[in-house]
Structure formats: C-alpha cells, structure tokens
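My structure is below; once you've seen it, I'll send some questions.
Here the complex is missing one protein chain, while the rest keep their positions.
Each chain gets a letter, A and B, in the order it is written, and its residues are counted from 1.
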Amino acid sequence: MNHGIGIDITFLSLATLAVVTGWRVFRTDSMVRASFFLLVSFIAVGVIMILLAAEYLGVAMFFMMAVEMTVMALFMVMFMMNPAGLNPMNMVHQERIAIGAGIVGFLVLGAMALLAAFPDQPVSADLEPVRSLGNEMLGDSMLIFESAGIVLLTTMIGVVVLSSHRGRYGAAAVGSLPPGLEPGGDPAGKLEEDEEEESGGHQHHHHH
Amino acid sequence: MLLSELFLPVLMVMFMLTVGAYVVAVLDRLIAGAFGAPQAGRVWLAPMARGAWLMTQHANATEAPDWQAWRLAPALYLALAAIGLAVVPWSESLVATDLVTSVVLWGSVEALATVVIFLHGWSANALLALIGGYRYVALGLSYILISMFVLIGVALPAESLQFTQVVASQEALWNVIRQPLGLPLFLIVGLGMTFWGPLNLADSKDLAGGTASEISGPPRLVWDVARAAMLVAFSGVAASAFLGGWMGPWLPGPLWMAIKMLAVLLVLLLLGRVLPRIAPERCVTLMWVVLLPLSFIDLVWAGIGALL
C-alpha cells in the first residue's frame, strides 16, 4: 500500500496516543477518568482503522465504545469508593506476576510480528470495503452474523435475570446471602461487620 | 493537495461554526421578541455583546474539580459540532469530508456527545451539575437509538451510508414524504441532543443550569456556542437526510441547502419556545414507550418501501 509521509506521522501519533492512554487507564486515581482514557485509546485505534480503509469498522468503533464507556463510567461511580480521584488509589494484587505476564505477552506477540513472514496481499484499490462487508454479513456469513444477534439477545435475557431484584422464589439476593445462625437471625457472614459497627457506635456513645 | 484536502474543509467548517452559532442566537432572540419577551439592545448586536461580555468575565472555579475534563468538555462538544457540520453536503462536490460512512459518523457524534455532556457535568465536582450529567446519560441513550433507527431508514433507499448518496436518492421524492415519521422523530432527537427548549433537561432551570450551573466566562461562551453550533449541524443533517439537501429548481445547490437548514432551524427554535418543558422521568417513558416503537415502525415502513 502506498501512502504519503502524512499518514505515517498520523499513524505514529495515534499509536502513541493509544498506548499512553491505554497505560494511563491503570495508573490514574479516578475511576471515571480511567474509563474515558480507555475510550480515547479505542478512538485512536478506530482512526487507525479508518486509515487502513476499514471505514465502517473504524466509525463503528467510535459509537460502540462511546456508549460502552459511558455505561462503564456510570458503574464506576456506582460501585467504587473513589470516582473523582481525590485520594491516591492503587488497588492491585499479584502485581509483579501481572507485569511479568504483560511483558511476556508483548514480547511473544511482538516477536511474532517481527519474525514471522506474513503474505503480502494488500487490499486492492478498487475494493469497496463497506459494500463487501455488507454483502458478506448478509450473504455467505449470514448464519454467523445472525447467531451473534441471537447470542446478544440471550445475553440481554441473562443479564436481566441476573440483575433483577425479584426472582420466582423471592428476592434475588436471598440465595446469595449466607443463612442466619439462628432462624430469622442476621446472615452468618455479616455478623462480624455488624458487631464492629455496633461496638463503634457504643464507643462513640461513651465518649459523649 | 494539502490545501484542497485539509485547509479548505477546515476553513469551511470554521466559517459554518461561527456564522451558524450567530444565526441561531439572532433567530432565537427574534422569535422570543415576537412572543413579547423584552429585548435588551438591538437583536443583531445582542449576541455579540453577550459574547464579548462573557469573554471578559472571570472563569468560575469550584472546589477540586477535574480541571482537564472541565475545561476540555465545552471544547470537545464544539469539536463534535464541527464534525457534524463537516459531513453535511452543500452540493454534489462541496462537502468537507465525504466519508463513505458519514451517516454512521453522525451517529457516533451523537454517542460521543453523551460522553462529553456527562464529563461536563461530572468534572465540575458540584451537585447540580452532576445531576444534570446523569440526566443526560439516562435520556441520551434513547435519543441515540431513535436517531439510529431513523437514519437507517434513510440509508435504505439510498443503499449507502454516505450523505451525498442519501441526498442523491431523493431526486424523485424527498424522504420527508417517503418516510413521514422520520423527520418529526429526528427533530425531537435534535432538541434532545442539544438540550434545547422543552427537552432542556441536562441544563434546565430546576437544576439552576444543570451541567452549566458552575461555569462562567470564556468556558461558558464556548459551551453556549457549541450548543448552538450543534443545533446548526443537526439542522444540516436533517435537511440532507429528509429535505433533499441541495436539490431544488432555479437556485444553486448550496443556496437551497442554506434555505432548508434555516427552515429546520426556525422550526426547532419555534418548538423550543412554544412547547412546555417535560419532567425528566416522564420524558424517559415517552422516549422508550412511544417514540422508540414509532422509530421501529418508521424503519419497517422504510424496509417495505425498499422492497416494493
């Protein structure tokens, strides 16, 4: 594929942006910022895809990831203690192993990229990528495409079942709580926490 | 090559941004005046006076905001409006970016607008702004879905995802007649996306200005200009998708396009002044229960039309 120096410069800056923002995802204190860093990484990759003539996929990446990352940011705010990043935060386990695995993954895949010989068959200039993708999706590969749709529908049903308040046998949370030590008592696993809270309250009381 | 491919389109979009935002401000004042709202100063100068006043004002600061995101969000919204204006075709050849998938690109502008508005509300680190941001996210999803179905309906007869092709497919019959549900639904989405008039729920009065409640000075100016520019971009997309774009007798193409955009803008601004505001929770119900099924019907209608 022949292209000018402008495309190379654009690609290099986008590649740097994708990697840096991808790295910042795990290095920022704010959860909301983390999910939007990930979005920037995705958008950079989407623009690279457009540079590669995959015009539909690149643009599809924008809107898919925009919605996904908004949802992610919302869940962050819901579940995390530190959405705004006002406190420093580092919640990791087995970090050494993880860094090692990441580096090994990069080295193996990078070695494959550098050492393996791939066939040199670039996209021909007269191919219309969007039209060919559409014909493929609703032509030869229709079964695959439609099964993806069915799987998405199944996911929706599964998600509603998993996250709904009520099930056929009562509240959804009933099964996931440990039973009480005495009939009708507090859940067994919760006892410790409750006691702590109570004693804390008592101490507070004594001070006054 | 660099001149024609990079410089001219950018210049064209910048021109549209400034002129468009000014036109929106003037038209809105004119309509308000026609309804008897008191006018301070001359209509043609008032937007500039307000702009100059905002430029000299101090930019407000809250306690520990996310500075980068807070200052970037208005600029990003303006950039999204610019992308929207860039895909609008003025004639067969006069388009800033004639991407093959420009209809999908407009869809992603709508999706990214949700992110930017949420960011604007969240990063201020203030209660009312955050509520405004959350409100927009809850509503924005339904706007995106409705707009996507309506635009797929427009792309069907064109057999293309390119706005120039969509306009070209309306040679015989405009989409506003071919798909009667399309334009009304799209106009509602437009009011929602720029949170204008009755659908101004993100920056509404009951939240003391919502996501924009804490900004003043230059960021405020950028935010207001961006909203107006987004409305212009939106009317451009609506004119090309439903009103035959540059097509029309006697006059040159770009002029027809400008007339149609102005007409859509007028309708939008008029609706913004006339319709009462809806409560956000009722708006969500309205979107999902009434308008989204209507957009399905629009798509089925378009599909049957394409088959026949």
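Heads up, the rule we're going with is that a contact is a pair of C-beta atoms (placed from the backbone, for glycine too) under 8 Å apart; a residue touches a chain by one contact, two chains touch by 3 or more.
Please note the rule applied: contacts and distances are computed from a predicted model.
Novice: Out of "ABC transporter ATP-binding protein", "Aminomethyltransferase", "NADH-quinone oxidoreductase subunit K" or "DNA ligase (ATP)", flag the one the UniProt entry gives for the chain missing from this complex.
Specialist: "NADH-quinone oxidoreductase subunit K"
Novice: Give me the visible chains that the unshown chain touches, in label order.
Specialist: Displayed chains contacted by the hidden chain, ordered by label: A.
Novice: Applying the definition given at the start, please give the residues of chain A touching the unseen chain.
Specialist: Interface with the chain not displayed, on the chain A side: 1, 3, 7-8, 11, 15, 18-19, 22-23, 25-26, 31, 34-35, 38, 41-42, 45, 48-49, 51-54, 56-57, 60-61, 64, 68, 71-72, 75-76, 79-80, 91-95, 97-99, 101-103, 105-106, 109-110, 112-114, 118-124, 127, 129, 132-133, 135-137, 141, 144-145, 148, 151-152, 155-156, 158-159, 162-163, 172-173, 176-177, 189.
Throughout what follows, only the chains that are shown with their structure count from here on.
Novice: Enumerate the contact residues on chain B facing chain A in the complex.
Specialist: Touching chain A: residues 2, 64, 66, 69, 99-101, 104-105, 107-108, 110-112, 114-115, 118-119, 122, 125, 134, 137, 140-141, 144, 161 of chain B.
Novice: Which part of chain A faces chain B closely enough to touch in the complex?
Specialist: 6, 30, 32-33, 36, 39, 50, 55-56, 59-60, 62-63, 66-67, 69-70, 73-74, 77, 84-86, 128-130
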